[in-house]
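Inspection log for the structure reproduced underneath, given as structure tokens.
Yeah, one chain of the complex is gone here, protein chain that is, but the others are all in their spots.
Chain IDs A and B follow the sequence of writing; residue 1 opens each chain.
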Amino acid sequence: MTLDIRTIAPSELHEEMLRLKTERQMDFLVNLVGMDWGEEGLGVIYMLESTRTGETATLKTVTADRENPFIPTVSDLWQIANIYEREVYDFFGIKFLNHPDMRRIFLREDWVGYPLRKDDKTEEENPLRMTDEPLADTTHEYFLKEDGSVGVKENTVWGKDEYVVNVGPQHPSTHGVLHMRASLDGEIVKKVGLVLGYIHRGVEKISESMTYPQLLAMTDRLDYFSAMQNRHALCMCIEKAMGLEVSERVQYIRTIMDELQRIASHLIYYACMTMDTGALTAFFYTFREREQLMKIFEDNFGGRLIMNYNTIGGVMYDILPSFVKEVKEFEKALRNRFKEYQDIYTNNVIAKGRMVGVGTISNEDAISLGLTGPVGRASGWKNDVRKRHPYAMYDKVDFTEIVRNEGDTNARHWNRMDEMLESLNIIDQLIDNIPAGEFQAKRKPIIKLPEGCFYQAVEASRGELGVFIESKGDKTPYRVHYRSSSLPLANAMDTASRGQKFADLIAIGASMDFVIPDIDR
Amino acid sequence: MFDFSIVTKWFHSLLCGVMPEWTAIGIECLIVLLFIIVLYAILAIVLIYMERKVCAFFQCRIGPNRVGKWGLLQVFADVLKMLTKEIIKMRQSDRLLHDMAPYFVLAASFLTFACIPWNKGLEILDFNVGAFFFIAVSGIGVVGILLAGWASHSKYPIIGAMRSGAQLISYELSIGMTMLTVIMLCGTMQLSEIVQQQADYGWNIVRGHVPAVLAFIIYLIAGNAECNRGPFDLPEAESELTAGYHTEYSGMGFGFFYLAEYLNLFICSAMAATIFLGGWAPLMIPGLDGFNAVMAYIPGFVWFFAKAFFVVFLLMWIRWTFPRLRIDQLLSLEWKYLLPISMFNIILMALVVCLGLTL
Partner (left out) sequence: MGKPKIKSIPYEEFKDNETLEQMLDELNAHGANVVVTTADKLINWGRSNSVWPMNFGTSCCAIELMAMGAARFDMARFGFEVTRTSPRQADLILVCGTITNKMAPVLRRLYDQMADPKYVIAIGGCTCTGGPFTKSYHVVKGVDKILPVDVYVPGCPPRPEAFYYGMMQLQRKMKIENFLGTVNRKEKDEHKEEAEELQKKIINQEQEA
């Protein structure tokens, strides 16, 4: 089940990509992975998907030059490639020709070296620097001159007379340490730029020195509101590579847990949304129901936030006999409270004024920006991984994909509200029929994956979360990459909030519901 | 109703008996000053405690309950802490203006505080243009907030201060208009006289019926905005501007803003109670003489505080329920809705008064 990868020379890359996009309608760039193949050189893996036909394609391109690697950009074809390519530049030092903004994005601008290269001596060259971080207002663009050599030109990101407000890295409404630089004209937002990496923990690099079971510890801490789904994705990816079958009982449990986690995440979303728009009381209401859910989690696997539940081939513990009853009680409580949430906040005239028609993202932009999850579905793009590539029990249960067409904050908000009910429906169908069976498949103590590249996506709470593993047949992976569900959302802030008021920037940020450690990894 | 002016007059003549009049007035001024400051502090503490308990109640929490019985000493602990906290001086701020700003806000709130008639004959500042004076001095607060934002030399405070300037100046119009409505009904600007009339002819909100109720609602909305409290807390919008215009203030500098916020809430409510709900006038229902006699037995300042705290509770309820408005929505609410309505309301009130339709 390895990925079928086609190799293209860098010189033909842009043409081929354009062909794929226009002729085969590959308008969704799922993932873009930077790679260091050692001797072979540096390269990039592109994963494409067509939103019309559902076709997928995976391509790779390699450049042997390790000193000055150049690859043409695809950021003019897919907007999301802009930020993905900056990430690759940051970690591997691959420079993208014609990319308008070649600045580092995760690491400090005075960082030396490229940490994800196999030969990088990061620790020695980069001691802990306590000086203020330099933030350049200009950037470089590399382009091919007519004679074939590479030229550099300087682009201005922030002009001298712009009133730039730093929203973050320490700000109450960025839900962590996101740093947005917003250029304001009075109260109106003219432009938003992202500075990421304040919680970049180097998960992908650490993972390369870990065995597969050890890898599992990392995923829960990426997007802690989708801890279950993240780990589910990684486990499935490894199981798929190993050819390990898991029992039906495990599939049932995993699906139920995924949906419970989704509800917990959306409850937090509601709390954050209300807090960011100033309705402080509503914040406490969903936390009340969440605590009930936390208790179920805690009883069954000991953790409140970081669960460490899924394992390769099963789950850590069997569910308790009381689980079914407790989940049903929670379900009843949530359905009862649901109207209350809408009464106190969503249907409030002020809240409506703050949400309707604010931060609209068109369908084309949503696809081009790779906005999966409830945000993309609010712009009329059917992107639910549970429908597109069903996994676990999702092809057997009956549920509708919530799609709205307005693309504004209100649509995103309601999408999440409706998804909670839909998740309850899914749980309803499964909870009474959990089959008997073992909760952990038998497997060898040492796990080695066959050679090749593997990719598995799940629908996490805020969109498609993909795990990409390249294995050379060892105990440890050669390269692990997570397709973050939040990075595209944060990247869309600029598109969504241009021309809106400063207060809307906060509301839009809340409606995107990104989780920063998931962005930075 | 017991007239407090008997006591004050007796005290004045007593002092005049042993000393020249100017020293007597000097001593009286000192006593009044002390009285205002103590009352101010007590009210602030009561209000902060009340706010915490009320918001805890709305949020299914308990609120402070460990410090003293029922957490009664919580606010004292906060005050002690704030008093002993470092006051940060910033390198690039305008030091003089930065230090002055909280005092402007305090001064505004003290001066308005002095206008309130507590009981019959117990007024500190009472003259024939009392209502006008009240509106005029409340405007000083805007200067303080603008200064705080400007002198901090920081981006969030300046945005907060500018928002605040736009907001306070706009909503002052509505406050003025609604007070004008009541002044038309009573025919006087003297606050003690307005209350006296309500004691004689019934509360303004009843006496002026439709236009008075309308004015009361507009006053509550505009008053809430004047106090910078939710849903109009844009100048210090926590989730947008960290702490708004007082982001850079620490220790007691921040403490003064914090105190003034709560006192403004009380002053706003007290003024609502004074001009609409009869101030210290007891609840009288025509025809029920026994009931009226009992009500008249309750001292005036109790009535006054009960009414004021009722309005405070209403405002807290509003604050902890609604989401925050956006700046353009805030301004359009004032200029497109509240101001035209209150202008129309003045005409309505004029008609009501001229045609003798008051109850």
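We adopt the following convention: contacts are C-beta pairs under 8 Å (C-beta built on N, C-alpha and C of every residue); 3 or more make two chains touch, one makes a residue touch a chain.
The structure displayed is predicted, hence computed values, not measured ones.
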Query raised in the report: Which is it among A:64, A:305, A:320 or A:421 that touches the chain not included here?
Result: A:305
Query - Listed residues B:248, B:261 or B:334, member touching the removed chain - result: B:248
Report summary line: Missing-chain contact among B:56, B:173 or B:283 belongs to B:56
**Report entry** Residue of A:181, A:200, A:254 or A:462 touching the missing chain in the full complex
**Finding:** A:200
Report task. Spell out, residue by residue, where the missing chain touches chain B. Result -> 52, 56, 59-67, 71, 73-74, 76-82, 84-88, 91, 238, 242-243, 246-251, 254
Query raised in the report: So which bits of chain A touch the chain we can't see?
Result: 106-108, 115, 122-123, 126, 128-133, 169-172, 176-177, 197-203, 205-206, 209, 217-218, 221, 224-225, 268, 271, 283-284, 287-288, 290-291, 294, 304-306, 516-517
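The criterion applied here is as follows: only the chains that are shown with their structure count from here on.
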Query - chain B residues touching chain A - in the complex, by the definition given at the top - result: 55, 58-61, 155-156, 159, 163, 230-231, 233-234, 237-240, 242, 320-329
Query raised in the report: Mind pulling up the chain A residues that touch chain B in the complex?
Result: 163, 165-166, 171-173, 184, 187, 274-285, 288, 344-345, 348, 350-351, 353-354, 501-504, 506
